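Left out: one protein chain. Kept in place: all the others.
Take a look at chain A:
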Amino acid sequence: MSELDLAGRVVELVRRLAGPDAQAEVVVTRADLALTRFANSFIHQNVAESATAVRLRLHADGRTAAGSGSLVDPDGLTALVERTLAATRLAPHDPAWPGLTPPVPVPSGAPVDEATAAASPDERAARVRAFVDAVEGLEAAGYCRTAHRSGAFANSAGQSAVGRSVEAAMDGIARTGGADGVARHAADRLADLDGAALGARAAAKARAAADPVELPPGRYEVVLEPAAVADLLQNLSWYGFNGKRHAERQSFAEPGRAQFDPAVTLVDDPLHASGLPYDLEGTPRRPLTLVEAGTTAAVAHDRRSGAEAGTGSTGHGMVGASTFGPLPRNLRLLPTGGAAEVAAGQLSAGVTGAVADPDTAGLVAGMARGLLVSDFWYTRVLDPKQLVVTGLTRNGVWLVEDGVPTRAVRDFRFTESYPRAMGPGRVLGLGRVPVRQPDRMDGFWWEAPALRLASWNFTGGASG
């Protein structure tokens, strides 16, 4: 039975058991997820799961409840509907129920690479083998993963949608003498992941990170590599462009105001790469420009927050959005010159040493004195309104003098307001080649080039 058939069957069960006035929305997702993990240069964990999840949200007599289950036989589906209906009857009144998505067309998503959908553990292991070989005796650790999702949506208002999505990602470090170098890449096709190139890049950076010196805390000009920029995008998404937090006045975002440097254009672009073309509420997903040349343009909404704001949904319904809020999860920081001029995903092209990437090298070349930062780690929000974040650098920091990385530097702790750091006049340069970074969960990704900022507030050395 197809996912759409399953979803339709649940809608029909609701009609039969709850009556014609009950409003139901059903999401069915089949997932084949596999992840091969390596550490100390061998595969130490290797997992795969095949699962189907059915999620039902039900609104009846002014009350709402949601339920999900993993059993898709007739008894399992009936049990899901019965227990969700029972929960709905006992649930408190829900005056803010926004109603169901009406019938609207849903675009087809990004093309699905069938080879990635059917990838074997041997194919993932081969990329790990290539990574481990490429680090040439350094210790290697990381993962190679593939994800294939096939889904459908149906609701009792007549909306339906189907979609498929695949993603492949590789994330690895090379280690030598206490220094780590990282390489990370998400792609639409497993074939686009080059374990050897990633391993070589990680190794070059690890070797360049050896024997670090301690620098005093303070404000430094920085070039952030795409891995570090991904952290900026993630926190801006979760705490800034989240429509619910915006409605609650917990977000810095003020649509219509020039809150960022004119070089900054941010687009949530779910159809650009791996992802289903509809959200949890059946709303079509489409590009949403959040920042246009420095001016905040929009925040993300699901049906509930969109109704509260009077703007409608932007296609960001997701599990947890009722409580945490709707999140942009496919954010692109557009590179210099606009998106059309660049090809995403290129990695090292012969540049060795600390930068290991010609695009980043171009930004570093313009810096008189500052720091090159590979990656951020364990970032947490101290104040959500100003989006003040603390965290640490990881996987390599270098002092740059007269455009050249001269010394590896010990990790720093920083405390910085992300929107302020990217504010008007503070972006000194953007790379030309965006690199897509995987999130911890497939379906989330962050795409950005390297970024040069006028100032970053390092508040202490990590070693003391």
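Basically, contacts are C-beta pairs under 8 Å (C-beta built on N, C-alpha and C of every residue); 3 or more make two chains touch, one makes a residue touch a chain; residues count from 1.
Keep in mind that, in the parts below, contacts and distances are computed from a predicted model.
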Record-based protein name (UniProt) of the chain missing from this complex, from "Cytochrome-c oxidase", "Pyruvate dehydrogenase E1 component alpha subunit", "TldD/PmbA family protein" or "ABC transporter solute-binding protein": "TldD/PmbA family protein"
Touch with the omitted chain, as defined above, among A:L6, A:A60, A:V132 or A:A187: A:V132
Per the touch definition above, residue among A:V26, A:A91 or A:V106 touching the missing chain: A:A91
Identified contact with the non-displayed chain, of A:Q45, A:S108 or A:T406: A:Q45
Where the missing chain touches chain A, by residue: 33, 35-53, 64-71, 79-80, 83-84, 87, 90-96, 120-122, 124-126, 128-129, 132, 139, 141-143, 145, 171-173, 175, 180, 248-250, 322-323, 377-386, 388, 390-392, 394, 411, 413, 415-417, 440-441, 457, 459-460, 462-464
